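Removed from the display is one protein chain of the complex; every other protein chain stays in position.
Chain lettering (A and B) follows the sequence in which the chains are written, and residue indices restart at 1 in each chain.
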Amino acid sequence: MTSLLLRRLAALVPVTLGVATLTFAMIHLVPGDPVVAMLGENAQPADIAGMRHQLGLDRPLWRQYLTFLGGLARGDLGESISMHEPVAGAIADRYPATLELAGAGLVVAILLAFPLGIIAGANPGGAADVGAMGFAILGISVPHVCLGPLLMIVFSLLLGWLPLTGRGGLSHLILPAVTLGTAIAAILARMLRQSLARVIGADYMRTARGKGLSRTAAIIRHGLRNALTPVITLIGLEAGALLTGSIVTEIIFSWPGLGRLLISAIGNRDYPLVEGCVLVFALSYVVINMVTDLVYSAADPRIRIGPQ
Amino acid sequence: MIRRNPSLFVGAATVALVAIVALLGPFAVRADPLAIDLSRSLAPPGPGHWLGCDSLGRDMLARMVWGSRLSLAVSTSVVVFSLIAGSLIGGTAALAGGRIDGLVMRAVDIVLAFPGFLLAIALAAILGPGLLDLVLALTAMGWTGYARLVRGQVLSLREREYVEAARALGAGDGRLLWRHLLPGIAGPLAVQATFGVGGIIVAEAALSFLGLGARPPAPSWGNMLDAGRQFLLVAPHLTTVPGAAIGLSVLGFNLLGDGIAQAVGHRD
Partner (left out) sequence: MIRGFVYCCSIALALNACAKHAPLAPPTYLQVDINVSPATLDPRFATDAISERIDELIHDGMVRADRGGEFAGDLAESIERPAPTRLIFHLRRGIRFSDGRGLTARDVKYTYDSVLDPASSSLKRAGLAEMSSLRVLDDYTVEMTTWRPFAPALAMATLGVVPAGSGFARARIGFAPPGTGAFRLARFTPDEAIVLARNPYHPHPRDSVPGIVFKVVPEATVRALEMVEGICDFTENDGVQPDLIPYLASHRDLAIEESPGTTFQYLIFNFRDPRLRDLRMRRAIAYALDRNQFVESMLRGTARVATGMLTPENWAYAGKVTRYQYDPAAAKHLLEEAGFTPGDPRLSFVYKTTPEGRRLAEALQAMLRRAGIRLEIRTSEWATFYADLTRGNFDLASSQLVGIADPREYYLIYDSKELPPQGMNRGAYSSPEMDRLVEAGDTELDPIARRKIYARVQQLAALDLPYLPLWWVDNVTVLNRRLRGFEPYPNGSLRSLAAATYVPSPARHRFDD
């Protein structure tokens, strides 16, 4: 296990390098002059030249690349043009909000998926199955960009139960989390149902029933554990989707997270900030995937009961 | 038949509906989607404007029709390009084998390490406005799936006996590809492509919503959603109508994909 962990961590380095290089390459292909955008209309040519020097934009591309990598290793991502503060600081300020939203989305997804998937899987072909899976396909099909405003209209404007936008107490978290988590809940529910339906017919289940367990207890105690492996993997895979989905969700709900920072940075042609945001998103994604890999590998040998 | 594979038929029907609206809509709906009439700003649905008017008094029905054309055109082109690019890359890698294969798969891994939608956002922001740039940005999101699929199929089929037999009989690589590889791949590719169209409709809507996709005044369901946001209180139809259209279209493609997967799965 430890060697696996070390190997995975070691693999992290080239992936990080690849992602960072890809980000750098993309951003530095942008046309336009960031310095004039930064200093504004009254800037003197001398000021422009000075700022260009300060940002290191007058150096050859390969040197800028090395500085970028070096800064990354130290946690220094440059200074934001539009906000006049370090990029790393601006990102650190907003990252917790995105984590909160993504985490809540995951919780909502699990809370929605498990009852749906279990009910459907335990009664394959039944009315509950059809209903739950119908709900699931709807959930997969309606994207955040539609679901969010729809929930806003119903629960905030019409019913007045929840606040419309912004971050604040728990009530502010509900609509964005549901928006973010529904699609994933649907995918999880479907996977859980398939997984469970497959497992239900297995021998060890009949043994459990034979031993006197009720159907429900058998499902919960034995069936679920085996059905969970592919579901756990799926959670890991979809956790990355939570991150990218949070970008649109944050804009819809004016959630002050990293996604919103990225979009406004793009609008401001704030290159250092765009670069930093893209990098942090991508690296988070890489880390999540690595963790999923590890969890799957760790979980695997323990859950090898019954037919594969 | 319908009962055995309801997804296939409901999905196909929905997709057909969207396609009909996109193709024949401009003939049925005469109103100009770009013509403004400020005095009708935010008019609710009613006679004359069955889906109401937007903030500049433009007819929503006409804009929805033209939006469907954009969604379908962009998503099908993206899927076609992704399919071609991915298949070529994946197929070549598998056929070439060895180090080239390894290199290509490393490259695919790096692109995959990057969350797809983020890649699309970054590229759309860099490439700027314009439909071709949008298509390029979205293509970058999806080609890896096809590459992997094709590569996997080609690799597995390489080992099969009938391929060796055909080779022994003197069939060239091209013929092999056409006669033997394609039938095996067609099913999974069709499934992936169908889901792909649905996925790209969502991605395009999201990019347009963020201001990185189709720019106004060109009507796109995504940028109509964005424009409707500030009028949620007084004119919700600006949001509900395009939102419903997006949801319905994607639902159709997802159901169709499910249906095809079921049909293909039965054959195996």
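In this text, a residue touches a chain if its C-beta (ideal position, glycine included) is under 8 Å from a C-beta of that chain, and two chains touch if they have at least 3 such contacts.
Since we're looking at a predicted model, the values are computed, not measured.
Among A:12, A:130 or A:232, the one in contact with the hidden chain is A:232.
The hidden chain makes contact, of the residues A:27, A:55 or A:81, with A:81. Touch with the chain omitted from the figure is made, among A:54, A:171 or A:207, by A:171.
Touching the chain that is not shown, out of A:64, A:123, A:233 or A:264: A:264 (per the contact rule at the top).
Against the chain not displayed here, subunit B makes contact via residues 34-36, 38-39, 41-42, 55-57, 129, 211, 215-217, 227, 229-235. Touching the omitted chain from subunit A are residues 32-33, 36-38, 40-45, 47, 81-85, 100, 103-104, 106-107, 110-111, 163-166, 168-173, 228, 232, 254, 256, 264, 267-270.
Assume only the chains that are shown with their structure count from here on.
Mean C-alpha positions place subunit A and subunit B at a centre distance of 22 Å. Contacts from subunit B toward subunit A in the complex involve residues 109-111, 113-118, 121-123, 125-126, 198, 202, 205-206, 209-212, 222, 225, 228-229, 232-233, 236, 239-240, 242-244, 246-247, 250-251, 254-255, 258. Subunit A meets subunit B in the complex at residues 15, 18-19, 22-23, 26-27, 29-30, 137-138, 140-146, 149-150, 152-153, 157, 240-241, 243-245, 247-248, 251-252, 262-263, 266-267, 274, 278, 281-282, 285-286, 289.
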